[in-house]
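Everything on this sheet refers to the single structure shown next.
Apart from one protein chain that is not included, each protein chain of the complex appears where it belongs.
Moving on, here comes subunit A:
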Amino acid sequence: MKKNRTYHKKKTVIVFAACICMLLGLVGRMVYLMVFQSDYYAKKAEELHERERDIKAARGKIIDANGTVLAANKTVCTISVIHSQITDKDAVIAMLQKELGLDEETARKRVEKVSSIERVKTNVEKEVGDRIRNYGLDGVKVDEDFKRYYPYDTLASKVLGFTGGDNQGIIGLEVMYEDVLKGIDGKILTTTDARGVELDEIGESRVDPVSGYNLHISLDRNVQMYAEQAAKKVMEQKQADAVSILLMNPQNGEILAMVNTPEFDLNEPFKLNTSEDTSGMTDKEKQDAWNGMWRNLCINDTYEPGSTFKIITAAAGLEEGVVTLNDTFSCPGYKVVEDRRIHCHKRTGHGGETFLQGAMNSCNPVFIEVGLRLGVDNYYKYFKQFGLMEKTGIDLPGEAATIMHQKKNVGQVELATISFGQSFQITPIQLATTVSSIINGGTRVTPHFGVEVRDDDGKLIETLAYEKKKHIVSQETSETMQYILENVVSGGSGKNAYIEGRTIGGKTATSQTLPRSANRYISSFLGFTPTDNPQVLGLIVIHDPQGVYYGGTIAAPVMKEIFENILPYLGVEG
């Protein structure tokens, strides 16, 4: 038997010391993991344990100038199944078939799919959701949330827009004011074990949703409704393709109504408003049909403005001093520019006339002459000064830009055609805004709907402000334009818009669309009242009317009718 010698003991201590060193090393490793890496791993673990369900935030309402709600929310339910919690599979499948109208195969697929939570159907009516909840089946979840709801269905459809499956805006104000309206979604967090079973003892934590703010807009439901009726009437009478009507306050750019018939049903935005059958369409054809239906012609599309553009030519000429009211012109029925003979709409000619009379007659040679006197440089200077070359900045998505000749390509012929509103394209909103700015004393306004942002208790959150550019024309020119346009209505081509006891200013237009050979026209009328202090400006554009197509004949009377009805309602006098 050997003895336990000193070197044995020494080596024992060495082994021990080595072990302790290694243990200390491991302690160091643990400090690293549990102090410095703790947050990282804890977060990863939490992601693993938590099942998250969103609670949709209530989207803010869109409210008109009178406080009428135009876009609201309605409670709907989302039905989900949780695979691991289902006890009676067949009962769940039968219930889904009965209540949600699913076929058996689809229902079975949903129920048998191994996932932590499987969404079966969204946007289920609340009564159906309540019924499903009353079955009391394990593993079936009924979550309530909100669906966008438009009480007036088609009213101002292309202005308001609608929302998609996740309650996000798709077109119109719903897109533009997404950040204001959407609110912040809440969450329900539940902790589960590895099989996905919720742990009741930990319970669920809730992050409450924050409702979106309400958007108060300048649009007036009554005015909009009346304008829509008028647009519909004239569209049917003239078998037109489309009719757009814009009513705005020329002083501040607030839009009272924006009509684009045919409108569509906001509560069923994917149902075509024509009788077309979508079943045979390819996806692309369907998408194109929808896009066409959703287009807001007032802002998304440009057109040749025709004679209404003479307002801009006149204002530029007056401002530059190349023409005065009493300058005289002679119209033989055409004007020769370079090698072209450009006709007046009155082939027999207007004869001798002053500038005022030329404007009242909407005489093309007069305006060609003014345009030529201005010259390309001056003309373009005013286009820029009036804000015509830029977008208006309206608070709707997809505004189209002005399509104008490049300055270097403009010769005398082009200059002549521009001066009476042909050979280029602008949007109706651009025309209405530019004319507003010319007749309101010379302040370029930004057309808009949004006025205020308030919370649901009515507390003011934000007053929306818009850019204004002063002195785009002088006060004097502005007043002269008011006078000219009043005369156009009281005794000129716009006389069909004349209302006894009121001062109405305006200008008619009839333009042929491209290609000219198709003989399709756009007739329009732009009017405002009262002339010395304009409060309402309206623009009606009738696309491809059948039969008589002169703006003065078919468009002006519609604006007259609208003015007659809405002016007393709005309390506008004079």
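Quick note on the criterion: a residue touches a chain if its C-beta (ideal position, glycine included) is under 8 Å from a C-beta of that chain, and two chains touch if they have at least 3 such contacts; residues count from 1.
Simple rule for what comes next: contacts and distances are computed from a predicted model.
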item: Omitted chain (choose from "Probable peptidoglycan glycosyltransferase FtsW", "Aspartate carbamoyltransferase", "ABC transporter" or "histidine kinase") - UniProt protein name; value: "Probable peptidoglycan glycosyltransferase FtsW"
item: Contacting the left-out chain in the complete assembly, out of A:31, A:336 or A:518; value: A:31
item: Contact residue for the chain not shown (choose from A:52, A:193 or A:236); value: A:193
item: For subunit A, residues in touch with the removed chain; value: 1-5, 7-9, 11-13, 15-16, 19-20, 22-23, 25-27, 29-31, 33-35, 37-42, 44-46, 48-49, 191, 193-195, 199
